[in-house]
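Missing here is one protein chain; the remaining ones are kept as they sit in the complex.
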Amino acid sequence: MAAENNFKNMVLCLFLVCLFCGAILGSVYAVTKKPIEEALVAEARAAIAEVLPAGGEISEPIKSGEMEYYVSRIAETISAYAVKSSAAGFSGPLILMVGVLPDGTIYNTKVLSHSETPGLGAKCDSDAHFIAQWKEFPANGNITLKKDGGDIDAITASTITSRAYSLAVQNARNLVKSLQHK
Amino acid sequence: MEYFLIIISAIFVNNIVLAQFLGICPFLGVSSKISTAAGMSIAVCFVITLATVVTYLLNQYLLVPFGLDFLQTIAFILVIAALVQIVEIVLKKVSPSLYKALGIYLPLITTNCAVLGVAITVVSKEFTFGTSAPHMLNLAESTVYALATSLGYGLAMILFSGIREHLALNDVPKPFRGLPIALITVGIMAMAFLGFSGMV
Partner (left out) sequence: MANSNLSIITKGLLKENPTFVLLLGMCPTLATTTSALNGLQMGLATMFVLILSNIAISLIAPVVPDKVHIPVYIVVIATFVTVLQLFMQAYTPAVYRTLGLFIPLIVVNCIILGRAEAFAGRNNWWKSALDGLGMGLGFTMSLTTIGIIREILGNGSIFGWKFITGDGILAFVMAPGAFLVLGYLMVLFNKIAKK
């Protein structure tokens, strides 16, 4: 039922199949390229919008060492920073988006991704009390766990995840502080 | 130090079969005897490591510079298919007994999710197993990860086939015989390996 098994047929067949598939892929890629970029930007913007006060104009991502941050401007003056910060969690990196005001106040935080244990560290994005304490955390507050002498309540039975979260927020605040000195 | 973490993470914490669910079909199919399991693990190890190196280089020097990232899936699977063909030819000449023992399972390594899975994981920009921040691995780290992953695969296979050899001698209730009891056994093994989480 199939074509003959000679060399010419095999090469021709493979060539035509690759050509045709290449054409399909190329056209689908061209059609979806822009929506994909827009989707990525929209995702980042959505996360940033959650951690910053409303109304600012958000910049493109700026790289600083291993971290990445966005600047929010209202009428040409910088009103806040959104820093993508990460720290080693219990089972992998914990990646946060941290909204920091120029004076060092933490406006809000949002978990972008984590690999923590369900029911324990995974509560870092669902435990209401833990999340709430990061809202408008004062600039002079101590971002370490209460059991380490600071002001943060850890998630029950998830000290390591809580420490990682605090470290990530601390790194974000330190970055903003260093930017103020420039 | 980072290499050590990657190795421990790949073998124990994020074991390819018991935690990542890759390579299940041959895992369940070839593990009734320890000797076949060991032979299969070596073949898979070879293919995974070689495939990872080749696909990594292909990605870095051909796909990414020309903006052809979207061709990753199709390019990688073709590379893997070609490599398995080559391994088959070489194995037939070098060790005909192993070639015969592996039988149909050797060409099936092409469709082994573990091979393609590892190849795609190492070129992802957000590799997170055993690292403190997501970043893209370099060639050396990728090769180490591939080798460690296959070690983990072999470990799981050999442990499992050992248990299966015992199970074959026991009186398993009829509806459970074959795949169901094997799956339940793997489930308990996966539970045991969960104990490794948090080690790195």
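In this document, chain identifiers A and B correspond to the written order of the chains, with residue numbering beginning at 1 in each.
Please note the rule applied: a contact is a pair of C-beta atoms (placed from the backbone, for glycine too) under 8 Å apart; a residue touches a chain by one contact, two chains touch by 3 or more.
Just so we're clear, the structure is a prediction, and the values are computed from it rather than from any experiment.
Peer 1: Quick one: jot down which shown chains the absent chain touches.
Peer 2: Listed by label, the shown chains it touches are A, B.
Peer 1: Any idea which of B:57, B:89, B:168 or B:191 touches the chain not displayed?
Peer 2: B:191
Peer 1: Name every residue on chain A in touch with the hidden partner chain.
Peer 2: Chain A touches the chain not shown through residues 1-6, 9-10, 13-14, 17-18, 21, 24-25, 28-29, 32, 35-36, 39-40, 43, 118-119.
Peer 1: Please give every residue of chain B in contact with the chain that is not shown.
Peer 2: On the side of chain B, residues 18-25, 28, 70-74, 77-78, 81, 110-113, 116-117, 120-121, 175-176, 179-184, 186-188, 190-191, 193-194 touch the unshown chain.
One rule holds in what follows: only the chains that are shown with their structure count from here on.
Peer 1: With chain centres defined as C-alpha means, what is the inter-centre distance between chain A and chain B in Å?
Peer 2: Here chain A and chain B have centroids separated by 29 Å.
Peer 1: What residues on chain B touch chain A, complex-wise?
Peer 2: 13, 70-71, 74, 126, 128-129, 131-135, 197-198
Peer 1: What does chain A use to touch chain B in their complex?
Peer 2: Touch list, chain A to chain B: 21, 25, 29, 66, 86-88, 90-93, 95, 113, 115, 117, 160.
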